[in-house]
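I have a structure here, written as structure tokens, and I will follow up with some questions on it.
The complex is shown incomplete by one protein chain, all other protein chains being positioned as in the whole.
The first chain written gets the first letter, and so on, giving A and B; residue counts start at 1 in each chain.
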Amino acid sequence: MAIKDYIRERFFPHIWCPGCGHGMVLNGLLRAIEKIGLDKNEIVMVSGIGCSARISGYVDFHTLHSIHGRALSFATGIKMSRPELKLIVPMGDGDALAIGGNHFIHAARRNMDMTAIIINNRIYGMTGGQHSPLSGYGTMSATSPYSNIDNDFDVVELSVAAGASFVGRTTTYHTKQMTDILGQAIIHKGFSVVEIMSQCPTYFGRKNRLGSAIDMLEGFRKNTTPIGSKAKQKDPDLIERGIFVRKKMPEYCDEYDKIIKRAMKGN
Amino acid sequence: MNENLKFIQGNEFCVEAALYAGLDFYAGYPITPSTEILEHMAKRLPEIGGKFLQMEDEIASLCAIIGASLTGHKVMTATSGPGFSLMQEALGYAIMAEIPCVIVDVQRGGSSTGIPTHVGQGDVMQARWGTHGDHAIIVMTASNHQDVFAITVDAFNLAETYRTPVILLFDEVVGHMRERIFIPAKGEIPLVERLRTSVKKGVDFHPYLPREDGRLPISDFGEAHRYNVTGMVHDMWGFPSDNPKIAYGLVRHLVDKIENNTDKIARYKEYYLEDARTILISYGSAARSALHVVENRRSRGESLGLLELQTLWPFPYSLVQEKCADAKYVVVVEMNAGQVLQSVKICVDRPERVFLANRIDGVFITPTDIRNILRLIEGKGV
Partner (left out) sequence: MVEPKLKEHVINRNWCKGCGICVYFCPKKVLELDAGDKVVAKRPEDCLCCKLCEFRCPDLAIEIITDQESE
């Protein structure tokens, strides 16, 4: 299997629980990278802290396992200082949007060329199942034992409002779409966001009586629909999948190159 | 007039020193009294083809420069107390992952938001122990602009030599004051460049296996060797490990590489110490007033001396002990409640003879303040 060329096989089997979505995202991401044909040496993967962050240890790229919530800030420094590198930043929903929420919106606004993957399993898994910013009202967790009264937000709407020039959403069930959207996000010149709805059967599934990983995947199949589908008109509760935004916008490193030219002329 | 001769702020001169040292990447966030560093970087860096980023906060600023350092650049950020507090986690990361960078803290008065436009030196202990866990750190300071230049260049050199963050603990007075300065010619101060590995592509590279001399050759991100960088306890390949032997070895390495070289890292200046009966120990802008007092009293034939510390951490314990061996009184002059005082008391032979001359009200300590305290110590009343 060609995608094995992209992993550090000596660390397998990985640390994730049976049926965890993170392995499925890793699987889909490697296929996307293989399809594009990127060289391992031109990819830098930066991650934060949490189950999602462990992805970086398993891939044979330049990998930076950084600190909680700040992966995009490290990535910004790497990209800005060496724009020819491809930056891929996998994050959990808590990593990206709670502790890292501020960095996320500003990275989106800046439009520096990198791909933020938000693996949304609606829970803090590594610490044992506390509610995350995407758990949503009425869900159960270790820190909402009487039901969660925190509202969630919509990652796609948030990303669009923050100015991301590419925004997509898919699920771990839709594996081919996942690979396709990730590939397009990586190719996209600018800040791309891909939300991947993912399952944590160990914590979110169990606490919310959602069954096994298989049941949760079935849930993604039933509860989502392609953007603009007729099904969505009939059932507004369905969550749309696909590419919501893809626009050409000035990329930050390119813009800064112009600043350098201006500053040098002034000398 | 010599074009290398200028009349500028300490903050601005710090920027020129960083550029002299080879800095070409800066990220920061506005905060008084360090903002001029950010502003001058914004102007100066693109002029030389370098990169400047204004980030969304100080956390992101430090993280961004750590990232840029990994691709092989000399990097810096600057801030003041509140921002320095925000940076502590990423600072620990840079220590653990052994990533060279320079962090300037232009200290303000007070704790918390304090008195942003006033002076203080209250971050000495935070610079030492602000980030969690066992570690060693290099913290340097200067009292005048020409020294700001030399110490800043030095900070970049030490960051490269020891693969570690170096803190420049300046203060509001040094940062904002204008002084006549002279920019050394290129090559006049030697520069330490990034030590890169000679291991060829395809050969097993150990990014975290120190050489015999303790130095750690690096491979830049984007170059031939792909490895892992983490803040977790890690093995010689950079991968997380919970092996007690590896954990022990790593902590020892991180501490020893700096503390075993305390003598090499110690920078200081001494004035009239040979026969001094009363020794003032000071640093940063407070040392200016201390020096004034010493020179004034010397002119009256009194045997005062000054030891001006430029390296605060690792604290030069044996140096201070040796210099103070014959002193009747040792007076630490600083603008905090006695942060360097504690270290001095630890190492001198007679800690009961160590006194503090300080201010903690955001007002610059003057020669008169120091003189008043000296009179008290000497039993002369105010």
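The definition used in the following text is that a contact is a pair of C-beta atoms (placed from the backbone, for glycine too) under 8 Å apart; a residue touches a chain by one contact, two chains touch by 3 or more.
The model shown is predicted, which means the values in this text are computed figures rather than measured ones.
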Message = By the document's own contact criterion, which visible chains does the hidden chain reach in the full complex?
response = A
Task = Pick out the residues on subunit A that sit against the missing chain.
result = 1, 3-4, 7, 12-14, 16-24, 26-28, 31, 172, 175-176, 179, 212-214, 217
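What we mean here is this: only the chains that are shown with their structure count from here on.
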Inquiry  = With centres defined as the mean C-alpha position, give me the subunit A-subunit B separation in Å.
reply    = 38
Query = Of all residues in subunit B, which touch subunit A in the complex?
reply = 25, 27, 43, 46-47, 49, 51, 53, 55-57, 59-61, 63-73, 75, 89-90, 93, 221-224, 226-232, 239-240
Inquiry  = Taking the touch rule as given, give the residues of subunit A at its contact with subunit B in the complex, in rising order.
reply    = 11, 40-42, 44, 46, 56-57, 60-67, 70, 73-82, 84-85, 102-103, 106, 256, 259-260, 262-264, 266-267
